[in-house]
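Every protein chain except one is present and positioned as in the full complex.
Order of writing sets the labels: A, B and C. Residues in every chain begin at 1.
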Amino acid sequence: MRAQIKISLKKDVLDPQGRAIKKALHQLGFSEISEVRQGKYFEVDIDDSLELMASKVVERMCQQLLANPVVETYSYELVD
Amino acid sequence: MRAQIKISLKKDVLDPQGRAIKKALHQLGFSEISEVRQGKYFEVDIDDSLELMASKVVERMCQQLLANPVVETYSYELVD
Amino acid sequence: MINILDCKITPELVASHGMKPEEYDQLLVMLNREPTITELGIFSVMWSEHCSYKSSRVLLKTLPTEGSCVIQGPGENAGVVDIGDGDCIVFKMESHNHPSYIEPFQGAATGVGGIMRDIFTMGARPIANLNALRFGDPKHPETRRLLSGVVAGIANYGNSVGVPTVGGETDFDSAYNNNILVNVMCIGLAKTEKIFYSAAKGTGLPVIYVGSKTGRDGIHGATMASKEFSFDSQEKLATVQVGDPFAEKLLIEACLELMAGDVILAIQDMGAAGLTSSTSEMADKGGVGIELNLDNVPQRESDMTAYEMMLSESQERMLMVLKPGCESSAEKIFKKWGLDFAIIGYTTDSDRLVVKHNGEVHADIPVAMLVKAAPLYKRPWIETSKPEFIPTSTISTPSNTIESLKLILSHPQGCSRRWIWEQYDHMVMGDTLSRPGGDAAVVRVHGRDKAVAACCDVTPRYVLADPYMGTKQAVAECWRNLISVGADPLAITNNLNFGSPERKDIMGQIVSSVSGMGEACRALDFPVVSGNVSLYNETENQAIPPTPTVGGLGVLRRIDHMVNLAFKEEGNVILLLGPETGHLNQSLYQQIIIGSLSGEPPPIDLLEERRTGDFVRKLINSKKVFAVHDVSDGGLLVSISEMSLAGGKGANLLEYNGNLSTQGVWFGEDQSRYIIEISSVDSHAIIKSAEEAGVKSRVIGHVCGLTLMVGNEKIALEELRMVHEKWFSEYMN
Partner (left out) sequence: MNVCVIIFPGSNCDRDIKLALQKTAGFKVTMVWHGDSEVPKCDAIILPGGFSFGDYLRCGAIAARTPIMRCVVEKAKSGVPVLGVCNGFQILCELGLLPGSLMRNSRMLFVCRDVYLKVENTDTPFTGSFEKGDVISIPVAHHDGNFFAMQDTLNRLEGEGLVVLRYSDEAGAITSLANPNGAQRNIAGICSSNGRVVGMMPHPERACEMVLGNTDGKLFFKSLKSALTV
């Protein structure tokens, strides 16, 4: 089983990387862009035997390590 | 409209970050994890007027800037 | 899984390995049978230009490699020079041109990682990195991306590992548009009685693999570095090598910890062509055979073939031969640092490289065939035609000196490189005595009252006009930069970057360049102890300008011998030492102000160079000079501006009224020259002793105020600084 985990910066948190990318996109002529936020993406392969427990485990991984609760939020999907 | 873009490393490309994170997860007791790959995640807000063109624009953004075609692949979804 | 032992060797397959038909015929004769695919792969990398130096070996033999300070010349992982008190310096330069063009960040980063491994392989702790970079025209659409990627890659790797990047040089020229150069240099500190070599002497000894796991990275990097480029190279690409500076840091600590004991018999990093070249070279040097069992190689991917493992260029790996019985204590150290450790083979008395995988033999080749019997070419060449001599007086020039100065200092070629070196942690390790921005970087020998100095130099426009003279100049400038910080120059490393040696004109550049390098090194007592050759730097038949980068090393026996270029004291005299002919041909002035380069590069008289340098060195040691700077790119006025900016002190320069053209005097690039700052009290005696030493000198002004004044023209230091600093950050923004 695989967890696809997205980590994003909280809304009020300044995102220097997103801002730099937005600027670069504008410079490349992508004027249709109004906002860019950069986050992280993880693919985590999990033992199939976990089954229903899997989402609990993923939650805990995000809380304990993958996301920094001060500035980030997370969301995830489980796929086969 | 918002594009949610996931950038992942190609399969054979070394992912030192993913490896270090896997190790850290194991040390925290998440022994059910067999593999971690780290990528990037972008949320890009796009002018609604683009409508059907939007996915073309996102493709081009990924190719020209967001993904490094030598080592990365990308995928995306458009949401409202 | 397909059995790769059954793979048929076709002419196309041979060609795709970069092997010429006649080379393949030679292989068939030597082997007396058809090779397996794994053997073909092994031969293709060992016989590539990159590993075999087949076009340059004959020439490199002519370079002087001996001297009183030399402990180890070319032929090992790096050169070693003695700096007294049982300390020695291990150093070398290497190129990562092609990988950096394809993936600038990872290409440059893995270049830094690779050169550092060459250094700590020999038992030295890396203490400083330098880099010499050449990019295309700033207006070329790719330049900005390549530049930012390369600098970020170098920064990321060096900064994370915790080795300061202390200097280098950067140039732009449209001739590098599709073939940038990334030359990286590393300096390490070791104990003279604890240097480690790569010869695997003795049979039945365990061959150990340590470091990161093997993946499919960069298969065929060595053959790629030995081919011309075409625009579709990106498609054919094997998996790009990705650097892991964290793993490198652990590898350094683990290796140095193991080296503190007495268990390593031989050690070799896995660089280009990974397992293949490291095993062949260790076996060849030790006069033994090696039998490998690839089943034991730590692997990152599943189902890797013997071919892939032998050719993989995964980073952060080393090969060692240990004293028998020491395996478990060694393993403990590597496990502590979280690194893989595996016994993957043994030395044998068969003189053959034997590769086994899954119970089958995939290669069985006499080691000598891979190394000593590799092809050797004496390629035909023609001499570069001498540039026409253009008397300087015929160059018509605008007359406003300060305007010209501003144009040069704000030009991509003449502006400050701060944007680059502020991204490098140049202070970590706490021994950087002279930071980037000076003539040579100075790094203290940790815990001692002495230091080493290092710099990189070459002026490709000179070398293009006259490869022989231009390369002499590169060596001399490097020597001069070391003298300028108070060091005794000891030895050099180099990186010979050229186009295809299969072209007679390019081969002619190589021949003349190496000959000029040899002559300058002999005259300056400045032997070559290591180096690297990078050929086939061309794209669609457009070769780069010949770029023989010289990396120099010097020693300061005492830290208080150090000087820098910053003006120190109001009222001090500014004295020029060395010849003045107002040579403007091939100068930055010609390029930037007149708009095109022509004529011959500034000639160099090595005896005069030496005389002047030795005089400056004595003067520095006598503590009579406040500041020293050599005169190079841009000429006298540019050098003085740099001294003013570094010291935050202006200068009042006398109007020139001799026989030479004013522009030639202020912007000419005559060689063998230094500017020194001395007190007015000492000036008479110093001028007199210069005369006695046969060194020309001329007072050109004195340190004064916050303005640079040239006759009746002037510019405020603050404006000068803005002019100098502006271009780079604006360009990169």
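Going forward, contacts are C-beta pairs under 8 Å (C-beta built on N, C-alpha and C of every residue); 3 or more make two chains touch, one makes a residue touch a chain.
Small disclaimer: the values here were computed from a predicted structure and weren't measured.
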Left-out chain, listing which of the shown chains it touches: A, B, C
Candidate in contact with the missing chain, chosen from C:141, C:325, C:359 or C:430: C:430
Touch with the omitted chain, as defined above, among C:78, C:132 or C:250: C:250
Touching residues (missing chain, whole complex) on subunit A: 12-17, 20, 64-66, 68, 70-71
Subunit B, residues in touch with the chain not shown (by the definition above): 16-17, 20-21, 24, 27-28, 38
Absent chain, residues of subunit C that touch it: 152, 155-156, 159-162, 244-247, 249-250, 337-338, 421-430, 432-433, 435, 444, 559
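Just so we're on the same page, only the chains that are shown with their structure count from here on.
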For subunit A paired with subunit C, centre-to-centre distance based on mean C-alpha positions, whole Å: 41
Mean-CA-position distance for subunit C and subunit B (Å): 36
Touch list for subunit B against partner subunit A, complex: 4, 6-8, 18, 21, 24-25, 28, 30, 32-47, 49-50, 57, 60-61, 64-66
In the complex with subunit C, residue positions of subunit B that touch it: 10, 12-16, 20, 23, 68-71
Of subunit C, residues touching subunit B in the complex: 102-103, 106, 212, 215-217, 234, 237, 239-242, 244, 246-247, 300-301, 314-315, 338
